[in-house]
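Left out: one protein chain. Kept in place: all the others.
A and B are the chain letters, set down in written order, and residue numbers restart from 1 in every chain.
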Amino acid sequence: MSGILAFSLTAGLLFALGLYGMLTRTGLIHRLLGANIMAAAVFLFLVVLSTRATEAGADPVPEVMVLTGIVISISLTAFGLVLIRYLRAMTGQATLPRSGREGDGHSGDD
Amino acid sequence: MSLLSLIFDALLGLGLLWLAWRAVSSPGLFASVVLFMVFGFVMAITWARLGAPDLALAEAAISAGLTGALLLSACKAALTDTGNDNELPDEPSTVRRRWPAALICTGLGAVLSIVMIQVAANRAAVPPALAEAVTTHPLDNPITVMLLDLRGYDTLLEVTVLLTAFLGVRILLEQTELPRLHAPRATTPLMVDPLLAMATPVLLMTALYLFWTGMEAPGGAFQAGALLGALGVMYTLTGRFEPLDRTPVLLRLGLILGPGMFAIFACLALTWSEWPLAYPAGATGAAAVAIEFTLMISIAVTLTLLFSATPGLHARHMGVRHP
Partner (left out) sequence: MSTWLAIALILIGCSFFLAGTVGLLRFPDTHSRLHALTKADNLGLGFICAGLAVHDGSLTGTIHLLFVWALAMMAATVSAFLIARWADEEPEH
């Protein structure tokens, strides 16, 4: 399996990219995209783990965990998007209000 | 041949990275959303490449398709909620703390990649007990076996999370009046009716096919439910389903059917076994089909309602056109 090397590397870098998006963007929908990309990186790594065995066949456990994770991701995204609309209705903008200290402590949408 | 496949894998990986980078870095919301949808489809190809067709189906239908639809309607919400008609509002300050974040993420990415390559390079065999349980199981698709039987509790909790997400949305909707996103229009554009007329039977058939074939081949309740959910999304978008302020009884039943039946089955299992969620000997296939069907219905109903971002929907009578 030549793909193992390429895809583990991809998974590590994807995770970092998603995190970068979550840290640097102020728009909450962009942050949600970042969180989704981080989730995709974790899924990719799990599936790489499940295929590495495999003369006999892939290990189904990580694959099923990923299938579960995909559904959890869409639940999170759907709820997060309505939460963002709610925030916009309350405060007039789709970014987190700045707290007293510089930066806002936690990003709160994951 | 192996060089070719290495090149293909490298291209896929680079494509994923480039799309993810553009999705998190491009200033416009709409561009980011579209790039993220493309990311999802490339991810689906990656799953197929890694020999996980179940995941490829789920990714294409759920992550790329339905999440994409959700995000696009979030773009629309950014317009309607601000009373703005054409331009998506810009983020107040698009980027902040760029260099420290870049430094941290580069370091993290490097360390993670090295660790992942090392972990993945260790070969690990499937535990023999697991392999035997999967091969001797009455159902043939190992993924379905895991989902419904060996790790059934995961699935039970997963559909509960989906239900909880809807309940959360519903609570938020009771707190505040959000503008309706998909209000029915006075006129339907030309060609939408024929599309629905053709897509409805095809999607229903494909969903049932995926559900049924999921017993022995890639497919299953989640993929089928997502397809039915996509049909619900089309009906919501074209005004066939009208938003309601309450959740009708039938929809409540649909929402609770899958997790409810699964939970009841888990308790009933204690009467014939000492473990919850154990299948009765000799009736595994029938019980699994029944549970999977209820799960499919609930997933479809929940996804449609999550997309519409309303407490409930009801079918609008389109009226017969009299000449």
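Quick note on the criterion: a contact is a pair of C-beta atoms (placed from the backbone, for glycine too) under 8 Å apart; a residue touches a chain by one contact, two chains touch by 3 or more.
Model, not experiment: these values are computed from the prediction.
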**Complete:** Chains in view that the hidden chain touches are B
**Request:** Among B:Ala133, B:Val192 or B:Leu244, choose the residue that contacts the chain missing from this document, as touch is defined above.
**Result:** B:Val192
**Asked** Which of these, B:Ala125, B:Val202 or B:Ala286, touches the one chain of the complex that we don't see?
**Response** B:Val202
**Complete:** chain B residues touching the chain left out here are 86, 189-192, 194-195, 198-199, 202
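One rule holds in what follows: only the chains that are shown with their structure count from here on.
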**Complete:** For the pair chain A and chain B, the C-alpha centroid-to-centroid distance in angstrom is 14
**Fill in**
Listed in rising order, chain A residues that touch chain B in their complex are 2-21, 23-27, 29-30, 33-34, 36-37, 40, 43-45, 47-54, 56-61, 63-68, 70-79, 81-86, 88-90, 93-95, 103
**Asked** Where on chain B does chain A make contact in their complex?
**Response** 2, 5-6, 9-10, 12-13, 16-17, 20-21, 23-25, 29, 32-33, 36, 39, 43, 46-47, 49-52, 54-55, 58-59, 62-63, 66-67, 70-71, 74, 77-78, 81-82, 89, 91-98, 101-102, 104-106, 108-117, 119-126, 130-131, 134, 142-143, 145-147, 151, 154-155, 158-159, 161-162, 164-165, 168-169, 172-173, 175-178, 222, 299, 303, 306-307, 309
